[in-house]
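Removed: one protein chain of the complex. Kept in place: all other protein chains.
Letters A and B mark the chains as written, and numbering starts fresh at 1 in each.
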Amino acid sequence: MAKRPIEPLFWTLFSGGGVISAFFVPILLFLFALALPLGWITAPSYESLHHLVSLPLSRLFLFVVCSLPLFHWAHRFRYTLYDGLQIKHLNEFINVICYGGVIVGTVVSAYLLWNF
Amino acid sequence: MSVPIARSTPPHTPYHPRWYRKRVSTYWWLLQWSYFRFVLRELTSLGVAYSCVILLCLIRALSLGPQAYEDLQKRLASPVLVALTVVSLLLVLFHTVTWFSLSARAMVVRMGGKRVPGVLISASNYVAWLVVSGLLAWLLLR
Partner (left out) sequence: MAENIDLDVARYSPERDESPSLQRYTVPLRKDWVVLDALNYIKDRVDGSVTFRWSCRMGVCGSCGMMVNGEPKLTCATFLSSYAPGPVRVEPLRYFPVVRDLVVEMSDFMTKFRRVKPWLVRKEEKPISEGEYLQTPEQLDNYKQFSMCINCTLCYSACPVYGLDPFFVGPAAIAMAQRYNLDSRDEGADERMDILAQHEGIWGCTFVGECTKACPKNVDPAGSIQQYKLTAAMHWFKTLLIPKTSK
């Protein structure tokens, strides 16, 4: 019986991450890292923002937006390193960096959002 | 039974002439504009990763209190981070654009027996993207 490949799972997560990041990341990055810090838009008060994020639905949404796109990065970057720099022989090292980074990011976001 | 089969060629004999195998250059992605565009598209994942990190910092700052949030805002307004953010934003936007055109080609959507043209799928993606972005912006800023 052939071994069950893990790649289909990785590819599915990569695709999901791609969709999430395509739809949600541009506006979030623009607002929170550019428009608000630079004062282009009047910022919402700390309390209203805090309240909005603390809602269970928001926490779930943010967890998805923080973890799936990270997986998208990991999978894509891994193949970019394989093909772009031809360092596939370092694949154990690359896998640890990429997928390890995702696990760290996911755990951190789960922790932060759970204890918000 | 299932053994990975790498590149195969007929067996070599002492009298078999030597084939020429050109090694693919490490800079293969610079030799052609289409290859370069492809690698740029793949590097958009770095912009996505940067955005995730910023979001996590934001959530952490919000949970720590108004002062932490203020400090983060000031940090984000510094020239270095603004430059990084602008670059990441361009990368992320490039990701969105290329992702919509890729997913149109990768999916076969059939309606009434005929295949929906890719342009329509991309267009509906863009509309959905604008609606979602508008909704999020309204939710966060009201």
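We take it that a residue touches a chain if its C-beta (ideal position, glycine included) is under 8 Å from a C-beta of that chain, and two chains touch if they have at least 3 such contacts.
Keep in mind that what you see is a predicted model, and the values were worked out from it rather than measured.
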Contacting the left-out chain in the complete assembly, out of B:Leu43, B:Leu102 or B:Val116: B:Leu102
Absent-chain interface as seen on subunit A, which is shown: 2-5, 7-9, 11-12, 15, 76, 79, 82-83, 86, 88
Touch list for subunit B against the chain that is not drawn: 2, 4-10, 17-22, 24, 28-29, 31-32, 34-35, 38, 42, 102, 105-108, 113, 115
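In this text, only the chains that are shown with their structure count from here on.
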Residues of subunit B defined as touching subunit A within the complex: 1-2, 24, 26, 29, 39, 42-43, 45-46, 48-49, 51-56, 58-60, 62-63, 66, 69, 73-74, 76-77, 81-82, 85-86, 88-89, 92-93, 95-96, 99-100, 103, 125, 128-129, 132-133, 136-137, 139-142
Subunit A residues touching subunit B - in the complex, by the definition given at the top: 2, 17-19, 21-34, 36-38, 41-44, 46, 49-50, 52-53, 62, 65-67, 69-70, 72-73, 76-77, 79-80, 84-86, 101, 105, 108-109, 112-113, 115-116
